[in-house]
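Just below is one structure, and these are the notes that go with it.
All protein chains but one are shown at their positions in the complex.
Moving on, here comes subunit A:
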């Protein structure tokens, strides 16, 4: 950059002409590449955080997506076309957007897939919309991605914040009458946390529970002791966590260290954060989109295949990334195309997808949310398990078998999401 600036005085008209011709030639060279790409492999631009406070989750996502691609290619590809996964660290919203643009423009990605951070997903979604390419937002959970900031080119696979709050809320109400109970929330200070907090507030209001304190916590905070002291001063009935990534692990470990008596619940947890917390530190009821103990034949088989390849249990981000790639492969096979308009039409058609759960999933056409079952899980008592991987126990499938799948998702009626824009 500085180089060109310094030399700009020397840029003569002839140079400019040469540059222009070069650009034109490059454009012409580019044309046949695009033609060839239609029969060549389908390129997936996969972005997910591998550094920063969500960085520990990204590795799981890459492993899940890679396993899916490997299996699909071994089985002859998606409708006969091989998949090529280009995985990169999205880092943060600015870098994520820049890399998304580069993947679409220079690397020839047919569509984008991935992400865990809601903030980065919003940035990538804008790039996808501008380029009229599909973005399968795999891991972000903010309601706004399905609401005010939804996009015709974006589809969301993970359960949104409202569904997570509903999943835990349903389980919590079965254990305890929460009317009149005092909750103190700790919230990750970015779009995801804010959004989760408003879903939590709506839940408290509906059930006459009282929110007696709320702290917004920067994502890079690693020492929670000042907040734990504040908690004790507030003396709540429940400590309620709306934290994300490493924040959860850090808080949970330090909360156990101080040994405060208030029971903990949370509206967001990834299995990896729970495992990282270690034995005896985590307690309470939490939501999840999937857990490796899920008792269906498809899910058990997936866990086995994952373990065979990586020698460890899959995490929920591995699962959701695997599912997202499988969904895209099915869409490509069914439509015989990797072009965004065809894929959008297909995904909006209400096509059913096997997501290894007791009921199949489908995308809701109004807000592009994948409608699927969610779960609550509880943590077994300290000392009743040998290994952290046995620490979590699925407690409830939400919604129950007799209720409509959509009942736990935010309503789209009069909703903020306007896909035509």
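By our rule, a residue touches a chain if its C-beta (ideal position, glycine included) is under 8 Å from a C-beta of that chain, and two chains touch if they have at least 3 such contacts; residues count from 1.
Everything that follows uses one rule, which is that contacts and distances are computed from a predicted model.
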Candidate names "G3E family GTPase", "Roadblock/LC7 domain-containing protein", "Acyl carrier protein" or "Branched-chain amino acid ABC transporter permease"; UniProt protein name, chain not shown: "Branched-chain amino acid ABC transporter permease"
Touch with the omitted chain, as defined above, among A:217, A:239 or A:347: A:217
Option touching the unshown chain, where A:79, A:280, A:360 or A:415 are the choices: A:280
Residue, one of A:56, A:87 or A:268, that touches the chain absent here: A:56
Hidden partner chain, touching residue among A:129, A:339 or A:388: A:388
Residues from subunit A at the interface with the omitted partner, ascending: 50-52, 55-56, 58-60, 189, 215-218, 220-223, 225-227, 229-230, 232-233, 246, 249-250, 253-254, 256-260, 272-273, 275-281, 312, 315, 382, 388
